[in-house]
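One protein chain is absent from this view; the other protein chains keep their places.
Which chain is which? They are A and B, in the order written, and residues in each are numbered from 1.
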Amino acid sequence: MRDVTTLREAVYSLLETYGRLLDDDKLEDWVELFVEKSRYEIISREKREQGLPLSLMLCDSKDMLHDRIMSLREANIYNLHRDCHVIGLFRVDSEDGITVSAPYSLFQSTLEGDSRLFSIGRYHLKLVEMDGKLLIERQTVVVDTAAIPTLLATPI
Amino acid sequence: MRDVTTLREAVYSLLETYGRLLDDDKLEDWVELFVEKSRYEIISREKREQGLPLSLMLCDSKDMLHDRIMSLREANIYNLHRDCHVIGLFRVDSEDGITVSAPYSLFQSTLEGDSRLFSIGRYHLKLVEMDGKLLIERQTVVVDTAAIPTLLATPI
Partner (left out) sequence: MRDVTTLREAVYSLLETYGRLLDDDKLEDWVELFVEKSRYEIISREKREQGLPLSLMLCDSKDMLHDRIMSLREANIYNLHRDCHVIGLFRVDSEDGITVSAPYSLFQSTLEGDSRLFSIGRYHLKLVEMDGKLLIERQTVVVDTAAIPTLLATPI
């Protein structure tokens, strides 16, 4: 379908878009990176290693993800912040479908300009190609940083 | 002129050099990444979104950038620190000139070795090709982190 270099460039582009849309608060556009029957989950590294099925956030369809974003838009008045995603080196495996793994660092700033490390961890993605474009079928965000209430404010 | 992959590699190389020269305190060499008629500006995300023309730093020629560096060399005795730039995934658009956007995280360490997150935000660059080499014609650094006095110590 694609050669390795082209696939890597397409994955790079997807991850770049992923981070930029979140940083620009374009959450509705960010949802469009997912296919209809998709699954987005945030889970702590500890829970995952223990095999516990407790998610910090779980949307098992694009519709559910969209509803979530709408709720955020309505509710998220008192917790305004800005994201900055710095995504690290990624790995692509295309032997059995396209899977991607990448560490991320997510910084947040208040509107007053106080910045802090908000979350670190690793993305695990399963991608599919539709109409020549890569989309997310499944994403698990494994966070090293413990869940705090505001963690649920926006996707990671 | 260049194919997409070659252009991406040239942009990668420019951004890598950009961060490394600043981290190595080679500010004079860093200035050479800009063309003569260039513009370098640091602005807060908040001010930018409000359309306010208040810059944290503004040099609208390479000469002015050079003067700035010379001033830093003379004045910057009491504020010694080391930079470490970790630049994230970038986007290149070559439809109307070459524009690049990339998130960055900038850490600083004192000479005693205390490290901290200093600034996060996003670079917006307009590049030109001269003698087969990419140079910066215009750069806007949009910072998420509020301006603090030492912000102006060195370029970001």
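Everything below uses one rule, namely that a residue touches a chain if its C-beta (ideal position, glycine included) is under 8 Å from a C-beta of that chain, and two chains touch if they have at least 3 such contacts.
This structure is a prediction, so every number in the text was calculated from the model and none was measured.
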Touching the absent chain when the full complex is considered, from B:19, B:121 or B:155: B:19
Touch criterion as defined above, residue of B:47, B:66 or B:82 at the omitted chain: B:82
Touching residues on subunit A - with respect to the absent chain: 5, 8, 44-46, 86-91, 101, 103-105, 117, 119-122, 143-147
Residues of subunit B (touch criterion as defined above) contacting the omitted chain: 5, 9, 12-13, 15-17, 19-20, 23, 82, 84-87, 105, 107, 109, 111-117
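Throughout what follows, only the chains that are shown with their structure count from here on.
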Distance between the centres, which are taken as Cα means, of subunit B and subunit A, whole angstrom: 27
